[in-house]
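Structure first, commentary second.
Heads up, one of the protein chains got dropped from this complex, but the rest are sitting where they should.
Chain IDs A and B follow the sequence of writing; residue 1 opens each chain.
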Amino acid sequence: MSARPASPFARFALVSSALVLVALILVLPLISVFIEAFRGGVQAWFEAVSHPDAVAALKLTLWVAAIVVPVNVILGVVAGWALGKFEFPGRSLLITLIDLPFAVSPVVAGLLFILLFGRRGWFGPWLGDRGLEVIFAPTGIILATLFVTFPFVARELIPLMQSSGNEEEEAARVLGAGFFQTFFRVTLPNIKWALLYGIILCTARAVGEFGAVSVVSGHIRGQTNTLPLEVEILYNEYRTQAAFSVASLLACVALVALVVKALARKYSNERHRNDEKGVR
Amino acid sequence: MAAFAAPPPVSASAPAPPPLTLLNVSYDPTRELYQEFNAAFIRHWKKTTGQDVAIKQSHGGSGKQARSVIDGLGADVVTLALAHDIDAIASSGLIAKDWRGKLPQGSTPFTSTIVFLVRKGNPKGIRDWEALARPGLSVITPNPKTSGGARWNYLAAWGDALKKNKGDAGARALVEGIFKNVPVLDSGARGATTTFVQRGMGDVLLAWENEAILALKSPGGDRLEMVAPPVSILAEPPVAIVDRTVDKKGTRAVAEAYLRYLYSPEGQSIAAQHGYRPRTPEAAKVRAFAPVKLFTLESVFGSWEKAHAAHFADGASFDRIYQK
Partner (left out) sequence: MSIEVRGISKQFGTHAALDGVSILVEPGEFVALLGPSGSGKTSLLRIIAGLEQPDAGSVHFHGEDATARDAKDRKVGFVFQHYALFGRMTVFENVAFGMRVKPRANRPPESEIRRKVEELLHLVQLDWMQDRLPSELSGGQRQRVALARALAVEPRVLLLDEPFGSLDAKVRRELRSWLRRLHDEIHLTSLFVTHDQEEALQMADRVVLLHEGRIEQIGTPDEIRSRPASYFVREFLEIS
């Protein structure tokens, strides 16, 4: 109210420069991916993405996401519940720790797993004696991806569960609801949009993770190469068009994630506004 | 693969006998070479034994790949840029110490050398190593700390000065002058090539001969030209069986046959086609290699251990030069 309304010219200049910036650093690269991908025509694009190595990379990537995302949803909900709804010693330390994967460089995260599970790592010899491969195998890729994507679900849920408090859950309990009834009938409906939002971010990152996976993958084509690693290899082989074709698959994942994310945000905001309106 | 089943293999062909797989852990520039060679060997193995074999490839910087094998990457064979990296794996106990004597020519089936890649028409007139130290020139080379190829670059320049009787001081001055002209140090040979060819940085790229030949064929290669210096180093990228892995997997026979096939007429010819200097004169007719006077690392630096200690170890010659 107190701020002087900007002159129409200043407003136009601000808005248009923001739009130009967004176009330059976000939209243009995205479009260029698709232009490069289809430079050789649809046929070439299809050949690139249906190449056995690309298909294997796609399968591995989806495989990893299919394991990582549900596990992180469960871990995230448990962590969100414990941290959002209860007070206990070490709680604030735990909240800080949840952000650790964001603070640590993915490369370091990958090296950490080599330190733990590599042939000369802490558990490597024990695993090796039993013929268990972790590093340079899909298991290691899954572990590394789990690590780097862990915060996404938990971080979405903690503030929400904290602000919504414990009252509805307590009310359900005195009304005779058991643990699972309380969770599915009361807690879950309250967090579902935030949860969906977290799942999308988690999925997008799980599919796109490069750094940590690159360290533990071993880069074995058709076996431990995920989509992002395949893109890099193709690019380094001077197969630019194929690299961008495979990259276009990743871009599609990103686009779908963005759309669902926008919808989830919109929905949860609407709900939130309605709730607010009623309260005061 | 225990906790999680591996995703289904891509080529599910072999019906009866257990599918045989080899993992060849190699360095960056050999992707195209092994793609073709693997196909040839698979045919050869099927013809001679009736067995199907699948060959998986892993590529990266030579030193990094050696490190991965030491950390547990299950390579049956390693085909790296320099003997030093295989020595490192050997000293971790995975490869017998005397690996070099197990195959002909010191376990080096083909050789290469270091050449210059310049812009079309050689506008800066670069002909020899001394020209690289000229002030104002921009030289692209990867980091000798992480890249096998870059070590050869460095040693080639140093050796050139020694061959001209300039002594260690002269050699240091030359190498110092060259690295003063290096704007960025990529971590691997392929990264440096991309910087030079596709991002258009630099006046000259120091590259493997085979890498330079490949770059000329790649998109944008028509704007480039290869210059062979009068003197360069004989680069010997060696190969070895990872004894620990093949004994555990029972793949020793096929792994040995695989490496030996590199010395066969077909293997040698494929190497030559991809720009590696073959060992047999027949295969050398496949392509005309530039006449370069090649000196071996041993003749100038004694051995890889000595070269490493004097030049690439922490605080050694390269660190002192680059930190200036």
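Criterion: a residue touches a chain if its C-beta (ideal position, glycine included) is under 8 Å from a C-beta of that chain, and two chains touch if they have at least 3 such contacts.
Here the structure is a predicted model, which is why all the values come from computation and not from measurement.
Counted over the whole complex, the shown chains touched by the missing one are A.
Contact with the undisplayed chain is limited, among A:59, A:173 or A:265, to A:173.
Which of A:11, A:39, A:91 or A:185 touches the hidden chain is settled by the complete complex: it is A:185.
In the full complex, chain A makes contact with the omitted chain through residues 167-168, 170-178, 181, 185-186, 189-190, 274-275, 277-279.
Heads up, the rule we're going with is that only the chains that are shown with their structure count from here on.
Centres computed as Cα averages put chain A at a distance of 37 Å from chain B. Contact residues of chain A toward chain B in the complex are 52-53, 55-56, 59-60, 63, 67, 114, 117-121, 124, 128, 130-133, 135-139, 142, 218-223, 233, 235-238, 240. Within the complex, the chain B residues that touch chain A are 1-4, 6-11, 23, 25, 28, 31-32, 56-60, 68, 70-74, 92, 190-191, 194, 214, 218-219.
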